[in-house]
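With one protein chain withheld, the remaining protein chains of the complex are depicted in position.
Then we have chain A:
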Amino acid sequence: MSGTTIRLKGCRKAFSDGTVAVHDLDLTIEAGETLAILGPSGCGKTTTLRLIAGLERPDVGQVFFGDSDVTRLPIERRDVGMVFQNYALFPNLDVAGNIVYGLKVRGVSPAERTKRCSELLELVGLQDHGKRSIHELSGGQRQRVALARALAPRPRVLLLDEPLAALDAQLRERLRSELAQLLRGLGITAVFVTHDQGEAMALGDSILVMEHGRVAQLASPRDIYQQPANAFVARFVGNLNAFSVIEHTPHGLKVSGGELPWNGADLPATVYCRPEHLRVMDSEGHLHGRLVGQFFQGAQSRLLVDVGAAQPLLVDSTDSAIHAPGSLIALAVEPQVLFTLSS
């Protein structure tokens, strides 16, 4: 299966009540790439997916699959596979009936259909479930059937609308890695929508973060996390410590609780870092403060350290040492994990 490049050129979509869901969106998704569209509800991510699918038509702008303009084509002529949020399996058909539906529509011969159906059942690990009714399936099984059904006609593009949102946490984690493996293996161009940053990071080759119908940032998961384009992206993809700079010193930046190493040329008013980039030290550190809270989270613990700023610092530590409440904590930080944000 090979992918198709998807291009959106200046796509805008407003709804009948006047709210603009997507503002003049330009976007290129390379062939074979998996793009995660991430954002809070109402940010336009689902509308973007539906524009690509052909379930919505842009008011202005064009959609291209490869070199062909598909803006005017309805979904049934775009050759896409889609996994819906609640899977939308046909309750009147059994599992196999659902999977071969797209093949039947395309006039594939019964023998070929049966062959393809067993291929796909095997791909999603449901070999013996072909004759099951949809009502007998668990949530995870339904998700797999929906995926198999979407893939059966060998679509050019695979679209997934919150594919794991309807599952419980443990199952979601497992299916997430399964899905990631599957998408990599197929090499199909895939776009999926999610509000879960962990899912976006695990599955996406690149992530498009949307805010109020506009692109906030389009980058690799690593860049989104480590070099967020603005405060919205930074806060949406993880927790954040902010340091207000009191004054610039020859070797760094003076902030509440100590001095941060800084070798950037610019002299920012605020610098940021992620909670896991603050290291708890035995005695010497860049920052010193008092422990005001400690939460055991299994693999790591989260410490709240008051350094005299408005908010206590968040520190994620894999060190299992237990500190007494109110004890003095020394924290160290590497200069390269500090970043600034344009607001």
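Note that a contact is a pair of C-beta atoms (placed from the backbone, for glycine too) under 8 Å apart; a residue touches a chain by one contact, two chains touch by 3 or more; residues count from 1.
The rule we apply is simple: contacts and distances are computed from a predicted model.
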item: Undepicted complex member, UniProt protein name, chosen from "TatD family hydrolase", "ABC transporter permease subunit", "histidine kinase" or "Ubiquinone biosynthesis protein UbiU"; value: "ABC transporter permease subunit"
item: Listed residues A:81, A:130, A:204 or A:289, member touching the removed chain; value: A:81
item: Of A:60, A:105, A:246 or A:267, the one touching the omitted chain in the full complex; value: A:105
item: Contacts of chain A with the absent chain, listed as residue ranges; value: 53, 55, 74-77, 79-82, 84, 86, 88-92, 101-102, 105-106, 135, 149-150, 153, 159
